[in-house]
Structure formats: structure tokens, C-alpha cells
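The complex appears here minus one protein chain, its other protein chains still in place.
Just so it is clear, A, B and C label the chains in written order, and each chain counts residues from 1 on its own.
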Amino acid sequence: MYYENKCAKDVKIGYIGGGSRGWAWGFMSDLISAPDMSGTVCLYDIDKVAAEKNRIIGEQYNQAEGAKSEWHYTVADTLEDALSGADFVVISILPGTFDEMESDVHTPEKYGIYQSVGDTTGPGGIIRALRTIPMFEVIAKAVEKCCPNAWVINYTNPMTLCVKTLYRTFPKIKAFGCCHEVFGTQRLLSIALNDYYNTDVYARDDIRTNVIGVNHFTWITDASCNNHDVFGVYDSFCDKYAETGYSTKKNWANKAFMEYQLVKMDLFKRFGYIAAAGDRHLAEFCPSSWYLKDPQTVDSWKYALTSVEWRRQNLKERLGKSEAMLSGEMPITIKRTGEDGVNQMRALLGLENMITNVNIPNQGQIPNLPLGAVVETNATFRANEVMPVYAGNIPNELYSLISRIVGIQETVSDGATERDLDKVFLAFIEDPQMNIPVKDAKTLFDEMVANTAKYLTEYL
Amino acid sequence: MYYENKCAKDVKIGYIGGGSRGWAWGFMSDLISAPDMSGTVCLYDIDKVAAEKNRIIGEQYNQAEGAKSEWHYTVADTLEDALSGADFVVISILPGTFDEMESDVHTPEKYGIYQSVGDTTGPGGIIRALRTIPMFEVIAKAVEKCCPNAWVINYTNPMTLCVKTLYRTFPKIKAFGCCHEVFGTQRLLSIALNDYYNTDVYARDDIRTNVIGVNHFTWITDASCNNHDVFGVYDSFCDKYAETGYSTKKNWANKAFMEYQLVKMDLFKRFGYIAAAGDRHLAEFCPSSWYLKDPQTVDSWKYALTSVEWRRQNLKERLGKSEAMLSGEMPITIKRTGEDGVNQMRALLGLENMITNVNIPNQGQIPNLPLGAVVETNATFRANEVMPVYAGNIPNELYSLISRIVGIQETVSDGATERDLDKVFLAFIEDPQMNIPVKDAKTLFDEMVANTAKYLTEYL
Amino acid sequence: MYYENKCAKDVKIGYIGGGSRGWAWGFMSDLISAPDMSGTVCLYDIDKVAAEKNRIIGEQYNQAEGAKSEWHYTVADTLEDALSGADFVVISILPGTFDEMESDVHTPEKYGIYQSVGDTTGPGGIIRALRTIPMFEVIAKAVEKCCPNAWVINYTNPMTLCVKTLYRTFPKIKAFGCCHEVFGTQRLLSIALNDYYNTDVYARDDIRTNVIGVNHFTWITDASCNNHDVFGVYDSFCDKYAETGYSTKKNWANKAFMEYQLVKMDLFKRFGYIAAAGDRHLAEFCPSSWYLKDPQTVDSWKYALTSVEWRRQNLKERLGKSEAMLSGEMPITIKRTGEDGVNQMRALLGLENMITNVNIPNQGQIPNLPLGAVVETNATFRANEVMPVYAGNIPNELYSLISRIVGIQETVSDGATERDLDKVFLAFIEDPQMNIPVKDAKTLFDEMVANTAKYLTEYL
Partner (left out) sequence: MYYENKCAKDVKIGYIGGGSRGWAWGFMSDLISAPDMSGTVCLYDIDKVAAEKNRIIGEQYNQAEGAKSEWHYTVADTLEDALSGADFVVISILPGTFDEMESDVHTPEKYGIYQSVGDTTGPGGIIRALRTIPMFEVIAKAVEKCCPNAWVINYTNPMTLCVKTLYRTFPKIKAFGCCHEVFGTQRLLSIALNDYYNTDVYARDDIRTNVIGVNHFTWITDASCNNHDVFGVYDSFCDKYAETGYSTKKNWANKAFMEYQLVKMDLFKRFGYIAAAGDRHLAEFCPSSWYLKDPQTVDSWKYALTSVEWRRQNLKERLGKSEAMLSGEMPITIKRTGEDGVNQMRALLGLENMITNVNIPNQGQIPNLPLGAVVETNATFRANEVMPVYAGNIPNELYSLISRIVGIQETVSDGATERDLDKVFLAFIEDPQMNIPVKDAKTLFDEMVANTAKYLTEYL
């Protein structure tokens, strides 16, 4: 990597999970849109054929309309090949297959436990973590060996435990986890301002927010936009849409992701702080009786339980899209994602400073959560620097909800690292969704482990 | 107060709740048994007649067999009279009457929420706290005015919130909260050792323990006794009595307090740390599905839901006992309580050093709980000194269970101090026992508040 | 204040010390150069005539070449008038006169104690603090009363104690202290890069730095610029100029401020971290035998003891310049200062985000310094937000040097707040420059207090 005319040239990115259909294309779009950065992306995927297809697609982005730089794509045979010499490592993998995810999300339904996502927390999130953590141990060791100074950006869920594992395995790693859930809430706040002032001037970037919490259960404790009372405006907004909810889409073609913000607004009206993630995520961190008691309750809050069946269908569509792009049937078009990833890279290269929310270990940015636990707050992004910004204490009203999650995640981390399923089970029964007797919980746990045993051999 | 021949003379104790039938007599017994301390106890009670009766009974202890010192009793007209010039203040009150407690404990049953005690945590504990906190604000202000250097010993529940309120109202107060629940577990450990080694030499005092947690949800993370493996011995004990449970009593005449330690032993076997309170208390801090799902679950764990009806009956008996003592029908006999209270006073007077568990604000003795939250750990007791002993972090497996309770208690403290029932309700729905929808919880909350409104006028 | 087309209009600034000759004009230049901000500056000064002259000069900036906005100036009769309705408060005052400063700086010379600046630390800085702290108490109270939500920017020395006093008096104040000393070092690093790579492309803003310490004794623990090894390059630079020193000026017309960076470079070579303030300041925080033993030692390090006589001369020149501007003899020209002040205001107004170093109380940004002590680290500046950025621990090698200063400053704060000269004297004899017996130190202290007694009536 070198600099020329305020541009970073020959940047090397190792992309783990590079065979992705969908996420990868957004990343390619963002990369090719950054005029001051160019280089090579080395794709690595256990499905090497998929990676190879993305390589071809990736190269085509250089010819897309609006391309502002040049990025070349290669495919690595091994993880180590992908990482050697990398300036950045991007991790976006599916730990296991949709078969395992099917078990994660739907097995608990037999016990009356419903999950709207099932990849972060709850029984599904915990079992998914069991598969994921050993994979991230391997990645962290490879980073230590092949590119110890690279910046590692994780997009994989369960986010908190992925980042925790990276630091636990290689404490000097320069890693952070990125998630767009807060952005959606910032966008909602800008909508509320526009709605209130009957204008359309405000966008996400106009809202300055202070963020605290853990990934997918983040809260905004302070916000500014010009000299407006953002909390007051949002309060009116929540009143206005208390019955109908608010949705950016008229019709939810994709019902699986439907959200009318009613959970988010209910939490704000109760707690006085702005819950800042999608309703499907927020619900999973609250006591089960609040929003996830049963499908009727979910309906009443106007959001959805995303089924894995839907994900399978959606993958089929994306596979079709992949083939269409490969055959040239579908032209390559740049579609920006609105994510911060590429801008974070630019910031780390010194091209533009940035302050945004990110998942890293607590070094005191949230004084009343344990040091070392992975939390989500703002951080500065500058040349070769990610530094947490002081975010303040978790307010007392939220401390019970958030600290218990931190304890669960730390326990899953311990149990998985020690390959101790009994310890993991302690976290399992402490989860807010686990409203069943311990004996039943054990049966469920064993069943979920058995269902996904192919990926859990190190524990068994 | 002065010293003579290594004895403390003319010690003045202000006793708030001095009309108590039962607890007061144990305290009188302990006082009269301490050979190196004498003085005056000034009884204060809103039931002045009861205080007057205890005055007479108290004086009679001076003639009881085994009396080793001399204590005189007076009755105060006002709280301030009771506290003026006090060296020690003892607080042991019933906030409200059994009518309120009836509502605290039994109203939630209509909603399927069962409470084994209902005075510390859970819906009952929280509503009781609402009555209690303003009373403790009054007491703290009176201490500040009348005896700012006195040591204040609280025995009232909810312990954590009583102590919190004292410090919140008068930050320089020298207060701590005493509870005997840990002692019972220390006794159980000595029994386990005797059982294992087929001996009877071990007693509670032979077991050195490190205590962490919050009142009634305390845990022993380390224990020693000679060169024995106390945790190992207890593990065998738990295996041996896994089916039958273990009870110090052959028959539980008083079924209302029945305990076979099965909850305690179950928690130990799962978590690897020794849960150190009575089963009836421990159960209330765990998720409701674990031990308090319904009365059948409670039966299966062989402990009891203590009804307020039983307490009413028991009070009648104690009233009878009071009259019998007053009339001389029943002779005054010294019955030591096994509590640390009087020895703590002796320690604070410099007569004998002591290390025991106590409830005080966190100053770092548990680094991963918030500073200022009231926690239970060991402390040193010496001449005019109570200093917390470093107890270490809450282990990750327990952190979820304990930290959520701390958050709830801090929120109740905030809400009650601010007379903000909406904020208190946030704690109410965060409680582990609140497994019902928020709407139902609100109905329950409103009903419980209405039932006890006589004592909640400051909020309404 | 309101927003129009991404500009902040009608911004109100209360300027305490608004009669300044020099600093005020730079501030006026910076203000008029910001295209997206306009409003009114209300000047307050105990020398009201001087403020009135600056009002006239200030208005003239609107006609200067290059003016990009419009700022109007008024003069306040009272502090409260100046602050009422302010969005920002700027404090830049001289506590006392040059007569007092003469005593601060030069009286210790009789005892063999030499000070290169004498306004921050050392005997001079401490006595100056005695005058300053009561003034800042008055200011903080006026802010609380007149504009509690205003952002307060302090430029006055002793910086640390000024900011400390603001927070100590009005804990919810939104205040921070600005100082350009770090900028000079960032500039020096860019020079070193240009020197090393034989180019001229690098400027201060290209260097990303992590800053820790206390004002005027700040250190850079990490720096980045493109993919260069900034520390390595600076190491070579220090070797290259080890003998001659390095100066941006060929000839020091103004010998009183001469600096050849030899102290800075010596500290870097020893400690491995980049000392980031002017040599005249750095020297005063180190043990007196290092750089301030006597004038010969100062000469050997090629920096200067700035005399107050020089300041008097300089003031005369500036008074002349003031008259010349008033008479129109000297045209008003915009001269940007290179300071961050106006950009910080723009950031706080939400016009552009910023990350820069600033003096605020420690909330954990430096974990191994006491909470609440005022420290200098980076902070984020965004719409209505200044949040400290985590800076990390003071390295062990520097901890002795820096922590002792923090203790001294906290003690001066305590002593001055309590108007307790005996306590202040403890700080006085703990200062690194106080290498004389305690008895002599007392004589010196008394003499310095007597010399400046006019401003110390509250202590006497």
C-alpha cells in the first residue's frame, strides 16, 4: 500500500466469506465508489466456486457506470493466503448452513419460545455462537500470523461474541465490529424532524447521537440536530404514530422483515431513551413476555418472525441474480449500501476523519459495564486509529436489561472458549427468552446441540 | 459513653421499632449477655404502648439468669428524642401493617406470580420499598440532625434499599445492614464437614468464607476450614442429599418456613459457587420458571410460600408471649440469637475485632458492580470502623443474575426518591418474577399501589 | 440563534476579557473568516475603555478584505450582561496586572528558582492560581445563572485550574479549555516528515496524534501519517538536530520566546514519547535540575526565560497597534491564528465534526489518573457535544512526572477553594521547581503572597 496524490493505492483487503451473494456486491459497490482508494480484494470462502464467481463479478464493477476507482479481485485457496499482506480483513460469513439456522430459529418454537431473528441472542443466538466462536479463534490466529497489523472488520453475527473471540484469541488485534442498526434509528429521527417541521432537509448525518449498549440492543442517550429538541420531537412522533406505527415502506412485499417501529417507540415512551435497533432485534433482548410471548403478540406489535424458509427462498433469488450477472444478462450496477464500512477504511487510511458507532471491548467508555466486555459506542476513526469515545454510564433504568445480556455473553464466551457446554447452558437459561423450566430448557438445549452437532465436534 | 476497665459504659442505643414482639427480645438477650458493655436503650415505636411493654420486659432481663451486664430501657415520644445522643441506632421496623404485606405477597398470585417471602424483591418487595423509602429518608435526616456520628444498624427489609436510602439521604451516615442469611449457609457448610468426616467438631465460626452479591442473593466464592476442601466436601453433600434434601429439623411444625436446601444445592451444582441464603429468598431472585413457576414447583423443591396469614397467627402467639412476660407468668430467659449485631457493636467500640458480611455501598469491593450500589460482602469491624474487604468480581456465570437485580434496585431507589411511580414501574417489569405481559403488569402494579395507598400518599 | 441554509445565524458570544490587545484581534479574524456563522460578540472587560476600543475595531473587520460573514460587537457593563443569552462564552483574561506577574515570575529568582513562563506551574503558576480561582468561581456562578447551557471556552492560564474551578463551582457547566501548544508539536512532526522525505506536502492536519497529560505538559503517545513511521522519522530528526536544535525562525527577533526544541527532543530521546508543548513550558514541569537549574542551563538548551519586562514592552507595542487601528492609520487585516477555537464553535453548532485535544475533567479517558482531575486528551466536537476520547494510561515512565503535577494542581484547587493558604503551601513545596529548604520556601511564599495581596484579600 502506498499513497499518491492523497489517494491510497494498492490497498489489500482479505475478504473472509467472499463467496457471499448479496452482501459482497454491496461492498463492491461501496469500494468502487470511493475515488481515493484502489487495490485488490482477495476472496476466501469455504465455497470456493462461489468466491470464484464473485471474483468475476467484482472485476466487472470496474466497468460499471459511476465507477470512481479500480479494484481487482483474486481468490485464495486458504485462509492464510487470503490474509497474507492484508491491510484490511473483512469477515462476513454464515457459520454453518441454513439447516443449522433452521434449528437455531425454529426448534425453540416447540417450547413456546419465538425468535424474530435468532442469530444474536436467545437460544438461537447462543447455539449459533457455539459454531462461530471456534471459527473466529481460527481467524484470529491466522491474523496474528499473517497480518498482525491489519485492521479487521467484522460483520458476522453474533457480533458481540465474534469481536470478543477475536480479542480473546489475539489480544493485540486491531478489530472492530460494524452494524447498521443504529443508522436506521438515526434515519428515523431525521424523518421525525422532517415530519415535525414539515420539511425534508434532514438526513441521517444531520443527527448527532450518543450511543450506548451492546450490539442490536443499543440506545441513544443524547441527540442533537441544529437547535432542535430531538428527544421532544421524537416524543411527539411516537405519540402521533402510537397506533399505526410508522414504516418507510407502504407495502411490505417482504413480510419477513416487516417493522412498524412500535417496539422501538414503546421502549422510548417507557424508558425515555431511544432504543436504536430494529424491532426484531430489540424484542429479543427484552423479557419474553413483553414482545415475544407468542405470534399473536408479535402481530400486535406489527413486526415479523423471520423464518429460515424465507431466507432459503431469498438465497435462491440471489443465486439467480449471481448467475444473471455472470452471464451478462443482468448488468452490473453500483448500489451504495449506506453502510460505514468503506468510509471507515478510508478513515483508517487517513483520508477523512469519522466518528461512528462500533463494537469493541470496553476500556471505560461505559464505566458501569465490565472492562473487556464488547460494547457498542461511538469511536473515532482516523489514520490507523479506532479509539472509543466516552459514552457515559448505562442509565439505571436500562442497567438491568443490558447488564444481564453482558453477563450472558461473557458466559457464552467463557463456556465456548473452554468447550464447556455445561457453562454455556448457564447462559442459555439466563437468557430473557428462556421462560421455561430448567429441565425443559435442558431438553431443548440438547436437541439444538444435536441438530447442529456437525459443527460442534470440538465440544462433544 | 466512656470506658472503664476495658468495658464500655453508659452506651446509648436508639432503637427504632422498639415495640417489636420477638426480635426485640433476642436483641435484649444478646445485649445482656455481653459482659463488657452496658448502658441504655431508648425504644421508639409508632405503637408507643408496645414500646412501653418492651421497656418493662427489657428491664426484667437484668434479673434473668445469666445476665452479665446491666441495660436500662426508656421510651421516647419522638424519633428525635430516641436518637439524641445515641452511640448506636438500631432500625427494625415493619413498614406498614400485615394488611399491606398481605397485598404485597398475595395480590400477584392472581396473576400467577408466587412469592415465597415477598419482602425483598419481586412485586411484593418493590411495593414494600415504596412504603419504606420515605420512612428511611425521615430516619436518615433525624440521624443527621441528632446523632451524626452514631453507627446505624439496619435490620429492616428490603435491606438493600433501606441502606441505600440512608446513604442517599445523608451521605456521611455511618450505616450498615445486618442479615443472618449467610450465617445459615456457613452453618450448613460446617454440617457438611461434620457429615463428611463423621465428626461434630466444626461450627459456623470455623468456616472462613468470601461473600459477594446483594442481600438475600449472596454467594460464597471461596471457603476454608483447616486444610479441607470445603467446596469438594459440599459437593459430596449436595450429591448425597440431592433427592431428599437436608433439613436441620426433623419435622417442620412451622411449614411456612420449611426448607430442605434443595434450591441452594441445585444452584451450587449448576454454578459451582455456594448460594448463601435461605431457599425462600434465593428462589425469588432467579427467573420465575426455575423455582417459583407455581405452587407445585415450590413443593417439588420442598420449601414453602410463607403466607401472611401465618404471620398474623404467629404475631398473636407473640403478643400472648408478651403479655405472659409482662404478667410474670412466663419467666424472662436469655435466648441468644446467633446474630452478629451485638458483637458488631462491641467491635465498633473497640472491644474485639471482627470480620463479617454486611450491606454497605460498593466502594470497589466488587469491582464489576456499579459504585454506590449497596452490596453484601465482608467488612472489617474495629474501633469506630467498618471498612469493606475486597471481595473480587462477580463471576461471569452469576453476573447476569446479580447485576440485573442491582439495576432493578437502583431504579426503585431513583423512582421512589423522585416519587415517580412510572420509573418504579420500569423496575417492576424488569423483575425476574414478572413473567406476564406489560399491560397485565400495569394492572397488577396499580392494584398493589391502590391496596397500600394509605402509605403511599407522597406518590399519589 | 437559528439556522438558515446550513449556516448558524445570530450566534451570541460573551467574551470575558474582551478588552485584550492582540488575542481579541486574532479571534475576530477567525470569526469573520468562518462563512457559515454570524452573530454578536458582547465584550466584557474590567477595563471598559479597552473593550469599547475593541468594539470599534471588531466592527471594522466586517469591511476587511476576505471577510466571509458578519459579526457585530457590543460592550457589556457587567459580567451578567455579557453572559445573558450567550450561546458561547469565551474567557481570556489576565488575572491581575503585569505587576503581579512580575512578582510571580521574578521573585523566585532571588532564591535561585528560574521560570521560563511562570503562569502555569511552579511558584509563579501557583500564586497566579490564587488570584485566578476566585475570579473563575464568579464566572462559573454567572454562567449558571445567566446561560447554563452555553458552551464555555477558556484560554486563560493556569488552564488546568481555571477549568477545574469552573466544574467545581458549577458541575453541570459545559466548559473546556483550549491551548495551541500541541499544535506546534504536530507542526514540528510535519516538518520532520517533510525534512525526511525531502518534500513539503505534509502539514499539521496530516498528523494524527493521541494526546495525554495535563495542559502544557502533554505527550503524544501515538501518531500516524499515511503509512509512515512517524516516531521513527522524528527520532531521525532529533538525531539530526541534536546539536543545533531546530527552529522555524532564522533569527529570534523576539528572544523572549526563543525555542530550538532541544528540551522537546531531549525528552523524546529519553522517554520514547513525544513531549508536545513548547520547551519553555515543558521545562517547568520537570525536576528543576534538568533544564532550569540556572540561566546558563537555560542557555545551553537554547530557550529563554521570558521576562515580564518584555511583556510590558510588548504590550506597549500592542497598545500602539490598537490606536493605529482605531485611527485608521493601520488597516484592519484578517490574520488567521491557526487556533481551533472558532472551528470548535462551528463543530458545537453542528456545522462540521472535529477531533482535537482539549482540557476537561477526567472521566476515564486516562484511566490511571484520578477521576475529576482536569487532563488534556483528544475529544470529539460535534453538535452540542464534547466527549473525551479514550487516550489510554499514562506510560509508567511518565507517570511519576505527570501524576505529581496532578496532585499539586488538585491540592491548589482544594486550598484555594477553601481559602486555606497553608494547604496551598503544601502544593507549593511539592512543585518540581521548589528545590530549596521548606523554611526558605515559606519566606518566598509569604513574599509572593504579600506582593500580590491586593488580589488575595479573600485569603488574608
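Rule of thumb we're sticking to: contacts are C-beta pairs under 8 Å (C-beta built on N, C-alpha and C of every residue); 3 or more make two chains touch, one makes a residue touch a chain.
All figures in this text were calculated on a predicted structure; none of them were measured in a lab.
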Can you list the shown chains that the absent chain is in touch with? B, C
Would you indicate which residue among B:Glu59, B:Asp206 or B:Asp440 is in contact with the undisplayed chain? B:Asp206
Option from B:Ala64, B:Val389 or B:Leu421 whose C-beta touches the chain left out: B:Val389
Pick out which of B:Gln60, B:Asn194, B:Ser247 or B:Thr380 touches the chain that's been left out of the picture. B:Thr380
Touching residue (missing chain; options C:Met258, C:Met434 or C:Met448): C:Met434
Would you mind spotting which of C:Lys48, C:Lys293 or C:Arg419 touches the chain that isn't drawn? C:Lys293
Among B:Ser289, B:Ser322, B:Gln344 or B:Gln365, which one is in touch with the chain left out? B:Gln365
Missing-partner contacts on chain B, residue numbers: 1-3, 206, 208, 210, 222, 224-227, 350, 353, 355, 363-365, 367, 378, 380, 382-385, 387-391
Touching the unshown chain, chain C contributes residues 270-271, 287-290, 293, 297, 368, 370-371, 393, 396-401, 403-408, 410-411, 413-414, 423, 426-427, 429-430, 434-438
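The rule is simple: only the chains that are shown with their structure count from here on.
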Out of every possible chain pairing, which has the most C-beta contacts? A-B
Distance-wise, how many Å sit between the C-alpha centres of chain A and chain B, to the nearest whole number? 45
Tell me, which residues of chain A touch at least two other chains? none
